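Here the complex is missing one protein chain, while the rest keep their positions.
Letters are used for the chains, namely A, B, C, D and E, taken in the order the chains are written, and counting of residues starts over at 1 for each.
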Amino acid sequence: MNSTPLKMVVIVAEPVLESRLVTELRELGATGFSIVDGRGEGSRHAHASELPGSNVRIETIVPDDVAERIMEHVSAHYFTNWSFIAYVINVAVARGAKYT
Amino acid sequence: MNSTPLKMVVIVAEPVLESRLVTELRELGATGFSIVDGRGEGSRHAHASELPGSNVRIETIVPDDVAERIMEHVSAHYFTNWSFIAYVINVAVARGAKYT
Amino acid sequence: MNSTPLKMVVIVAEPVLESRLVTELRELGATGFSIVDGRGEGSRHAHASELPGSNVRIETIVPDDVAERIMEHVSAHYFTNWSFIAYVINVAVARGAKYT
Amino acid sequence: MNEILRVNLLSPIALAFVLGVITRVIRSEFTLPKEIYQGLSIYLLWSLGLHGGVELAHATFTEIARPAGVTLLIGCITPISAYLTLRYIGRFGEADSAGIAAHYGSVSAVTFIAASTFVKGMGAEPEGFMPTLLTLLESPGIHIALAIGAIRSGAKSRPTSELLHEVLTGRTMILLVGGLIVGFLIGDKNWKVIEPFYDTKGAIFRGALCIFMLEMGILAGSRLGDLKKVGPFLLAFGMIMPLIHGALGTWLGSLSGLSVGGATMLGSMAASASYIAAPPAVRMTLPDANPTYYLTLALAITFPFNVLVGIPIYFKLAQMAHGVG
Amino acid sequence: MNEILRVNLLSPIALAFVLGVITRVIRSEFTLPKEIYQGLSIYLLWSLGLHGGVELAHATFTEIARPAGVTLLIGCITPISAYLTLRYIGRFGEADSAGIAAHYGSVSAVTFIAASTFVKGMGAEPEGFMPTLLTLLESPGIHIALAIGAIRSGAKSRPTSELLHEVLTGRTMILLVGGLIVGFLIGDKNWKVIEPFYDTKGAIFRGALCIFMLEMGILAGSRLGDLKKVGPFLLAFGMIMPLIHGALGTWLGSLSGLSVGGATMLGSMAASASYIAAPPAVRMTLPDANPTYYLTLALAITFPFNVLVGIPIYFKLAQMAHGVG
Partner (left out) sequence: MNEILRVNLLSPIALAFVLGVITRVIRSEFTLPKEIYQGLSIYLLWSLGLHGGVELAHATFTEIARPAGVTLLIGCITPISAYLTLRYIGRFGEADSAGIAAHYGSVSAVTFIAASTFVKGMGAEPEGFMPTLLTLLESPGIHIALAIGAIRSGAKSRPTSELLHEVLTGRTMILLVGGLIVGFLIGDKNWKVIEPFYDTKGAIFRGALCIFMLEMGILAGSRLGDLKKVGPFLLAFGMIMPLIHGALGTWLGSLSGLSVGGATMLGSMAASASYIAAPPAVRMTLPDANPTYYLTLALAITFPFNVLVGIPIYFKLAQMAHGVG
């Protein structure tokens, strides 16, 4: 079947950021997102959650340019002060139109 | 070490579909699957869950042809009426035999 | 923006292994990890958890050589006796330095 | 009547529900953890079953026979009346009409609990076997409505055996039917030991119910936005259909020999729309029925309507049917 | 005094907390499921609100007016005193000073509960409207401290409307304020039915509190490692600031006409540092303030200090202010 190559931006961040990030992703052009709750550890340790180490994992499948924009946005606004990582994975989706 | 390139099909769908999808994946040739509960939003909004937005994320690592079949199957049966997305990621596994 | 290609090693295993795996990942050179709880089924069925099928999904983003080491380590120590899978995905991260 | 309404609106469960709705209206992100919400509903249904089973052991077959009969009758009438109204007056499609009808043909256990709390508060002790009637009303309506939908929409209907199994082994049925049997078997001596924990008139049950209603309010509130999507007809349907089914249930209940309290509860059951058992069953069987319609109706319109004003009305009707009050 | 301390240290909630800390010290992986912990805190706050609302219905405006006034006054003084101490004595940066001050300007509901359990155990029944004061003290301090921080650190402060909404619609406010209103409206008859479940002097409330305190101890214990990170000044600050705020609160409370029990509780509130409402608000508004500082202070230093030794001290002070004991 014909599948479309797209980018999936994955963000792992402090739970307190969830609603703000979701709004910003929409503004930057994402048509949707999937979230799971998790936990983890990185180079920075503390963050402002009652339960140390808990985080949210936000996935959004978007066209290349939107992925670009999102990565630039989060690098600029979240890397300095927050427990935050972001990475991009190549995915192939059915129904490419759904994501633009 | 020698690793095998395979496909990972990821499905994010309404929780009510879980058991049916799992059965169908097995029938289509998947040797296993991993599931996490999550939430999300997309272009369609409603679905039949007491708790709006909750979904399940089903991952299955399979050979290319099985991935093909799965994508075709779900495109045909679930895209019209369901809160449902499916995408494919290239993965490299150890113990390739386990997945065929 | 400039992004760095890295590997993400994903391990899905019995919950009882979590703390041991996390320690070993650090020893093998991982600078962090993300975990979500899930469930699943594979070729082997039983494992020693009160709740059959529950597992943990551990993601760690690392340089190629560390990914190599991790895959070799887990293949050697966990594949025989445990409900365990491990696979590698190519990712592009911002702030590559964070992961080395 | 006004007095009865006032009393009901100032009950802890009504107020907790309203608070929940307000929580959403002011866009608070507060909500109960999913697992706590499920845990509470398990406790409530299980208590309902156990207590009902204990009381059932005290009832005679003849007492139950006629009420049970009319309950099944209601289970056959309500899905059809709802379907016809939606299909021919509302001009909705086969799938939507049948899908919504399945919800009104079944019953909401929480409405049942609210009704029993209300009538007991009014001093109109209902029959002890009411939970048994609840289990009888749970599934027939769903099957009838979905059968209609499957046939008429010519949807390649999934094996009804599968549907049957799904509904009969769902959370509600397991806990209610299972609880009834266990309660029936343990006997009064065992019951006495655990009664304070499971007594559906007790502080723990009612206290837990308040917290549950708070979350129900939050769930209903989070669907308020969909109210405009459902349009004026369904909005009216969500309040008038319950009144009709409620009156029917109360009347048939009284005829079958139920007390004022019992008739009120049967009326409330008939008037209620299922939002636990029906939605997944409908979703799987009639995927092209719009979930926004049936979920918004059941959760955000009919449930609050019954809990806040419906139940007191059915109570009044029951009193009239009994020539009292 | 020693006797009072001993009694407090041997109370179930103090011991449960200590056990929780030990659990971490011996590196046990045991912990309550997150959802259970949240469910317990919801139950405790909701009970607090409901019971408080019922009692509020019995209070007259004049009784409450002056205590309410001093409570708001405390809400304005404590964030500033904390800020100045940190900024000019501790030489901390703007963000950290303001961020920490926001926690001490607000209040910890669990400390409130521990205090009420303690004074009731001491036979010093506090005023029924104390939970109302708790809600008054919750948010002003946070806003004042964050305003200072935003202005002075010149941080492109986020819309205060957003912050305001966030704090006012948080879990604590919804459950406390909501509970107060519901409790106020239901009336004694309804309350009697659910009282055993929600009574803040009852076995269920206190039993649940023990389990909650066990987890609180685990959470505090898992931050022990951070104690060295915060350094000697904050360590001292975490125990001396509460003493000062506690003395102030107790004294003002007594002046305003509160009983020994009530004054002790107001003192405990003033002395406490919020760890539910404040952290996320600070995190979002002053992201460059170090969370390790304020979370370790609130959870691992000030909370245990108040629960274990602070509250009995404020009680003693209240007795002195009243010229008793």
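Heads up, the rule we're going with is that a contact is a pair of C-beta atoms (placed from the backbone, for glycine too) under 8 Å apart; a residue touches a chain by one contact, two chains touch by 3 or more.
Just so it is clear, the model here is predicted, and its values are computed rather than measured.
Shown chains touched by the hidden one, complex as a whole: C, D, E.
In the complete complex, the hidden chain is touched by one of E:L5, E:A208 or E:L308, namely E:A208. Between the chain not shown and the residues E:L5, E:L19, E:A57 or E:L72, the one that touches is E:L19.
Residues of chain E that touch the chain left out of the display are 10-12, 15-16, 19, 22-23, 26-30, 32-36, 39, 203-204, 206-208, 210-211, 214.
Where chain C meets the chain that is not shown, the touching residues are 14, 16, 20, 45-52, 54, 80-82.
Along chain D, the points of touch with the absent chain fall at residues 33-36, 38-39, 42-43, 46, 50, 165, 169-171, 174-175, 178, 181-182, 185-187, 190, 193-198, 204.
What we mean here is this: only the chains that are shown with their structure count from here on.
The minimum number of touch steps separating chain B from chain D is 1. By the residue-number overlap criterion, the interface of chain A with chain B counts as different, with under half of its numbers used by both chains. Chain A and chain B have centres, each the mean of its CA atoms, that are 20 Å apart. Distance between chain centres (mean CA atoms), chain A to chain D: 41 Å.
Centroids of chain B and chain E (each the mean of its C-alpha atoms) stand 47 Å apart. Annotation for chain B: residues touching 2 or more other chains are 36-37, 89-90. Listed for chain E are residues 34, each touching two or more other chains. Every pair of chains meeting the contact definition is listed here: A-B, A-C, A-E, B-C, B-D, D-E.
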